[in-house]
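Please read through the structure below; I'll follow up with questions.
Of the protein chains in this complex, all but one are displayed in their positions.
For chain A:
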Amino acid sequence: MTLALDTLGRLESEAIHIFREVAGEFDRPVILFSGGKDSTLLLHLAIKAFYPAPVPFPLLHVDTGHNFDEVIEFRDRVVAQHGLRLEVAKVQDWIDDGRLQERPDGTRNPLQTVPLLDTITQHKFDAVFGGGRRDEERARAKERIFSLRTAFGQWDPKRQRPELWNLYNGRHRPGEHVRVFPLSNWTELDVWNYIEREGVELPDIYYAHEREVFLRDGMWLAEGPWGTARDGETLVRKTVRYRTVGDGSCTGAVESDAADIHAVIAEVAASRLTERGATRADDRLSEAAMEDRKREGYF
């Protein structure tokens, strides 16, 4: 009998260890949960970490109002199934009462930061779990597993604490909080391989389906409450799937016939594009788009 863990076993064990550290050291942790694959995986690992007891944290979704219906339906079903508590911060509420203004380009992804920080302050959350992975983007590659944020939610890459062995320092002053990233060391392929191994259910839109889409800046966007094709753009019916699921106005679909998990894994393994580069308009704004958003308090 071999006792050596394989790669997925090591990653799972590390993530469970991180969840338990936070449960042991923080008063008011919360898990960011959008119904996307990374946050669904996060929740799956949290459930395993505290089995057979319930997950000792609530969930928080910052809802841009530009979500895919299938994802919101999935989110609510998962929450009910596991008897979890879900807090929803609606970007629309912040727009309605004037705390936020709609951007000229109609994209709401960058607008999530203020509702997120307001909600963290209001509920006095001191640890906020996110599904960020270091392989996603260059600025994220520099992120710690425990990432201290100021009372303004800001990330200062030059003042990060050294992270030694598997000893995490979560000490913070009143008003500050810590972002925690249990999936830091996972790659996109690890996530999919683990989802297959564990049989984790995901929203259908991660798998190939037919959808009306139009081409903008090299990405296939779907129509929705965030808008539709403009002049010169044509709606066409395509077989597509989503590699990331975020705000509908800036999340593109990829043409794909991968209708089940095995086909998705084969496709991801052979892909020549990163998931964010292929499908996220918000990361294309500049060379340091992610770093700038993180400094402001985004994930």
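We adopt the following convention: contacts are C-beta pairs under 8 Å (C-beta built on N, C-alpha and C of every residue); 3 or more make two chains touch, one makes a residue touch a chain; residues count from 1.
The definition used in the following text is that contacts and distances are computed from a predicted model.
Protein name for the hidden chain, per its UniProt entry and selected from "2-aminoethylphosphonate ABC transporter permease subunit", "ATP-binding protein", "RNA polymerase sigma factor" or "sulfate adenylyltransferase": "sulfate adenylyltransferase". Within the whole complex, the absent chain has one touching residue among A:Thr121, A:Gln154 or A:Asn185, and that is A:Asn185.
Only one of the listed residues, A:Glu73, A:Asp93, A:Asp118 or A:Glu163, touches the absent chain: A:Glu163.
Where chain A meets the missing chain, the touching residues are 1, 3-7, 9-10, 12-14, 16-17, 20-21, 23-24, 47-54, 134-135, 137-142, 157-158, 160-167, 169, 171-173, 184-185, 187, 271-274, 277-278, 287-288, 291-292.
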